[in-house]
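Data first, discussion second: the structure below is written as structure tokens.
What you see is the complex with one protein chain gone and the rest in place.
Chain nomenclature is as follows: A and B, assigned in order of appearance, with residue numbering initiated at 1 for each chain independently.
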Amino acid sequence: MPDQQPNKPDGVPDDANTELSSAFAQTPTLGAMEVEGMLEKEDLHHAEAQSSESVGITDREVPRSLWQDAWRELRRNPVFLISGVLIIFLVTVAFWPGLFDSTDPLSCNLANSQQGPTSGHPFGFDTQGCDVYARTVHGARASITVGVFATLGTALLGTIMGGLAGFFGGWIDAVVSRIADIFFGIPILLGGLVFLSVIPSRSVWIVVAFIVVLGWPQIARIARGAVITARQQDYVTAARALGAGNSRLMLRHILPNALAPIIVVATIALGTYISLEATLSYLGVGLKPPTVSWGIDISSAADTFRNAPHMLLFPAGALCITILAFIMLGDAVRDALDPKLR
Amino acid sequence: MGIQTSEITAVVGRDRTADSEDAPLLQVRDLHVEFRTRDGLAKAVNGVNYSVRAGETLAILGESGSGKSVSSQAVMGILDSPPGFVTGGEIIFKGQDLLKLHSEQRRKIRGTQMAMIFQDALSSLNPVHTVGTQLGEMYRVHAGTSKKDAKVKAIELMERVGIPAAKERVNQYPHQFSGGMRQRIMIAMALALEPDLIIADEPTTALDVTVQAQVMELLADLQAEYNMGLILITHDLGVVADVADKIAVMYAGRIVETAPVHELYKRPAHPYTRGLLDSIPRLDQKGQELYAIKGLPPNLLRIPSGCAFNPRCPMAQEICRSEVPPLHAVTEADGTPLPGRGSACHFWKETIHG
Partner (left out) sequence: MGRYVIRRLLQMIPVFIGTTFIIFAMVHALGDPVAALFGDKAPDPAVAAQIRNQLGLNDPLIVQYGNYMKGIFTGSLGNTFSGQPVTELLKTAYPTTLKLALVAFTIEVVLGITLGVISGMRRGRFADTGVMVMTLIVISIPTFVIGYVLQYLFGVKWGIADATVPDGAPFSSLILPGFVLASVSLAYVARLTRTTIAENSKADYVRTAVAKGLPRRRVITHHLLRNSLIPVITFLGTDLGALMGGALVTERIFNIKGVGYYLYQGILRQNTPTVVGFVTVLVIVFLLANLLVDLLYAVLDPRIRYA
């Protein structure tokens, strides 16, 4: 391994690194930066073998792939286990809120306005007299749907665009990179304020689409870097020499090796997208009633926070736990997939 | 372990008295280093003994994981700790045991009295400082030289190691130099304060063959000029032949054979060494199948019992699996002692004479 510095100019031709250097964006970027180091790895498993060799541990009796290794690592990581259990729980709540609550979050009684927690209503009531517990339970769906689908969307679009740019290079790369820069140049909350206020009816899918439109360049840059690194590997040259076509090269040889950093960034981004949705709703450009969402509830509870803090704290707590769970998952996945930090 | 240690000291001791009156510059005695990793305890160095005198070159030969680099890092005091720990032995340098010194005392020895040259000069030089800054740093820190004088000295150093246009290039960054030139800068940095001992860890591995020869030549010249002790760590038998005075072959954290350089090539006394020699392609054996040592280097987490080499050894017997062979003093078939030679093989006689 000649050099493990991030952003080294040698090894990656064209202006791959200057591109990467500006690849750190608004909110969900830290994962991106940490992952960049991984891009320098020719092949992650390789790298691990090398680092163990430096202390002389050569365990060749049981050869393990990066993914097997990562899975073994994950299973032993308490952070992963805790976040995993939390996420399974949250997804269950999101899909079957009826299991946890039989009240309708939309049937409210103004007589109960802003009442604190009482028996049968552990979280109290909001200004409209709606049961906060019911709204918190039913609010999970919006947050998790936005988080999961925005992540899938950005990952898919970003991987395709970044992959094409990295694989073909030349003018395709130049065009894709510039387009990515354009969307990158719009700070995401600012963009939300402008773009989303144009659209009168904002369903969950509109918010997802917005996040995908402004979020894909982040993944695209990671994917581009990873693909450029993978493309230069000898086994890719070998496969090409053996007559493998472009699509086979991309799908069979390059994609599997470029996937690890993309997965890491995407997992961490998931948590931040949930946070983003809540913030957009808070600014009044995210989801709108009658959709039940934590962001909406927190936003409407904000004005009366001093008198009735429970209205804000319960949905905010649920929101934070959800984000925390996904960010912890992302952290654990990164640790497992990035052997360098072990 | 007890028997083995005393036997080795016996060999080393004879070696010392036979060749010179004065005490060696560096003497490593029964050095143990282990790495406490998450997967378990890796015993990287298991009782290593060697000595180097001023002006002498000792080559330590071994494949990766043999403990050759780790033992020299322990000597320099730059072992990554944790996970690496020196768990036993002595490192006697100019009469004092380095392991008994405070970290600050050891630091002052580094760079001034002993210096190290690393394998990959590109990653071993700091990418964001000019070579002039990095060379001058030696004088600035250890001798309190002014910035201006340090730069002048850096230029002198660069000229000394044969870097053309040193005056201009002193302000350049490592990545602007070729591989050979970078390695010369590493050498210059090690040489700056004229240390008594230089440890070169695979100094030419990353270089082209032609450049390799130039760098080795430079190193040998400088060593002779300053009468320094040199420890040359390598896995390449070819590099060693012309430069070294004596060789220690390491395997799985132990020295398995010691010998004056040419004798080792002529008559190896350990099956591992013989395997290494046989696996070098030779012109006079054209058409024959090249020999390769079978099997893989041992896992340091699970070193085989007995002789660590036994699973790969063509001569292995029952005893090799049960008893760790001590470093036997190697003699001629008629019992005439061969100074400086030792072999940690139960069947050294068969190996060298049979």
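Keep in mind that, in the parts below, a contact is a pair of C-beta atoms (placed from the backbone, for glycine too) under 8 Å apart; a residue touches a chain by one contact, two chains touch by 3 or more.
This structure is a prediction, so every number in the text was calculated from the model and none was measured.
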Legend entry - Chain not shown: contacting residue from A:D131, A:D173 or A:D331: A:D331
Legend entry - Identified contact with the non-displayed chain, of A:I179, A:I206 or A:L249: A:I179
Legend entry - For chain A, residues in touch with the removed chain: 4-10, 15, 17-18, 21-22, 24-27, 29-30, 33-34, 36-37, 178-179, 181-183, 185-190, 193-195, 197-198, 271-272, 275, 278-279, 282-283, 298-299, 302, 305-306, 309, 312, 316, 319-321, 323-324, 327-328, 331, 340-341
Legend entry - Absent-chain interface as seen on chain B, which is shown: 76, 78, 80, 107-112, 115-116, 118, 120, 123-129, 137-138, 141-142, 173, 175-176, 189
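The working rule: only the chains that are shown with their structure count from here on.
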Inset, instruction - For chain A and chain B, let me know how many angstrom lie between their CA-based centres, rounded off. - result: 48
